[in-house]
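For this depiction, one protein chain was excluded, whereas all remaining protein chains were kept in their positions.
Up next, chain A:
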Amino acid sequence: MATVFSQYAWLVPAFPLAAFAILTALGRSLSRTGAWIATVASLASFVYSVMIAAERLAKNAEDYIGGFAWLRAGSVNLTAGYEVTNLTALMLVVVTLVALLVNLYSLGYMKDDERISTFFSYVALFTASMLGLVLADNLMILYVCWELVGVCSFLLIGFWYRKPEARAAAKKAFIVTRIGDLGLLIAILLLFWYMPGHALDFASLHNVFYAQSGIISTSITTLIALLIFLGAVGKSGQFPLHVWLPDAMEGPTPISALIHAATMVAAGVFLVVRTFDIFAAAPAALDTVAVVGAFTAIFAATIGLAQNDIKRILAYSTVSQLGYMMLAVGAGSTTSAMFHLFTHAFFKALLFLGAGSVIHAVHTQDIREMGGLGSRMKITAWTFGIGALALSGIPPFSGFWSKDAVLTAALDDNPWLFAVGVVAAFLTALYMARLFFLVFAGKPRGDAGAHARAKESPAVMTAPLIVLAALAVVAGFVQTPFSGWLGSWLTGGAEEEHASGLAIVASVAASLLGLYLGWLIYSKGAVRRDAVSSRFPRLVRLAERKYYIDELYDALFVKSLRGLGKALSAFDDVVVDGAVRLAGRSALALGRLNTRLQNGQIQTYGLAALVAAVVLVLAIAGRRFW
């Protein structure tokens, strides 16, 4: 069936891009008007995305590819192309919906910031770039948007630029993710030279790799896949490039929800799914994805257990959940990865916005200073609770279904992956219980005055919470073991859906155990809080300090670069420039010598003339032999 809305899919990113242009051109004078312009633009994007998705749901639509000529140079011929498939339609709806809700929420959250217009312009540019990333029909445009979302993330992390921590975090985020970007760039260079006709579009990639035609050797395919994965590792905060994501929490909380939970950080997973044919043709690379994902899932969860900053706990949780998605892709199930991405986008955005609501009320991020907020902030507490249950994977919340899908896929692939996934599910439930009970249950700790003043956030902030909470409940039903609707819609074929009793029982048991243990420790007080930390102080300290990875990188890379720079600086000054100075000085010395020769004494002149004559004769004589 012909698709009408899909043909103009470029409109989806065009709305926020136009908003960005307007806000940038008119500058700060717009203030809150600018915020509204951006919000309306994101609404337009959302509505149009829904129209595209609806069209694709109603008719069994074929994919649409369109574009504009972009760069022609030599053998390079690239288009700014967009492609609408069911996968992109799904992503469009997720991105525009979260963006819209975050825009609305920010109207309240950023109300008193004098640079509110700037904030919304960055958000608009981010939304446009993220939508471009989703729509891109070739790797090059994807890369362009990939970098643009990165820079928006950087700008927004550093939005409160006067804080040195924000500055450091922004810088770190940009540079660490750029390591991954470099991998992606080199993968693109490789593909350009190995692909027939220098094609970089996904359709051609599919044709070459899906058939496993042998046009590109397995070793090169593996290399390309690993380099693409390096890009994904950077963007999605996977080990060992995860270090930037927790620091990114220096940015305003709505940004953490939009960029660092729901959309951009998931782009790494999206990238691997989008280029899955390459990974499928390189089993070694696929295994790497699974192992890195599994390791990150459990590794980040342990750190999350030991943190005290509400946003950092959620950040490590995000890292861990992204690891889950990578695990799913690595296990060969793109559908379950996308499914978890889809549900995670809603409940994690919900959790972050809920955390923002709390921070807005009590002006601290340390959960040790909170407590008892449940009675004062009912909507926040309830919606946060729903988000926590969804994340913990309690049925029938959305997280349960997607986590179950991931675990089933893991079980099919390798029992070890499955085991790691179950342990991570337990840890997830445990740290969420800790977080929830410490913040909302019990008695207020910390500054009593601030708590007395704490009150529920305004409707413009709670409304998005309610919408997201509703989604966190129901979003899972698009794909259950009983109906594989999402999977068949995404892959275009009837995917064999099978329920794994073991997976369901194990994941629910692990989650409930985690919640129960958390309740015992942090709410009921049946187990002393320092029961673990007093017995294994080193272990806890290790997790608290994030396994000292920041310190390690600092010593390994930052200090060595600085040392190298200092050494080269000295070399440049003493050796390279020194040689020049020496040459200059010797010329000067020669000049002085000549000056001394011109002393008016006839003997000196005679000597000079004699020397010159000898040289001349020698030169002429020498010419014969030359």
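Here is the rule we use: a contact is a pair of C-beta atoms (placed from the backbone, for glycine too) under 8 Å apart; a residue touches a chain by one contact, two chains touch by 3 or more; residues count from 1.
In this text, contacts and distances are computed from a predicted model.
**Student:** UniProt names the one chain left off this complex as which of "ABC transporter permease subunit", "NADH-quinone oxidoreductase subunit M", "Dihydroorotase" or "Sigma-70 family RNA polymerase sigma factor"?
**Tutor:** UniProt lists the chain that is not shown as "NADH-quinone oxidoreductase subunit M".
**Student:** Could you tell me which of A:Val580, A:Leu597 or A:Val615 touches the chain that is not displayed?
**Tutor:** Looking across A:Val580, A:Leu597 or A:Val615, the contact with the absent chain belongs to A:Val580.
**Student:** Could you tell me which of A:Leu564, A:Leu582, A:Leu597 or A:Leu610 touches the chain that is not displayed?
**Tutor:** Touching the chain that is not displayed is residue A:Leu564.
**Student:** Looking at A:Ile175, A:Ala203 or A:Ile466, which residue reaches the missing chain?
**Tutor:** Checking the options A:Ile175, A:Ala203 or A:Ile466, the one contacting the hidden chain is A:Ile175.
**Student:** Among A:Leu11, A:Val50 or A:Ile186, single out the residue that touches the unshown chain.
**Tutor:** A:Ile186
**Student:** Which candidate, A:Val98, A:Val144 or A:Ile367, sits in contact with the chain we can't see?
**Tutor:** A:Val144
**Student:** Residue-wise, where is chain A in contact with the chain that is not depicted?
**Tutor:** 28, 69-76, 143-144, 147-148, 151, 158, 161-162, 164, 166-167, 170-171, 174-175, 178-179, 182, 185-186, 189-190, 192-193, 561-562, 564-566, 568-569, 572, 576-577, 579-580, 584
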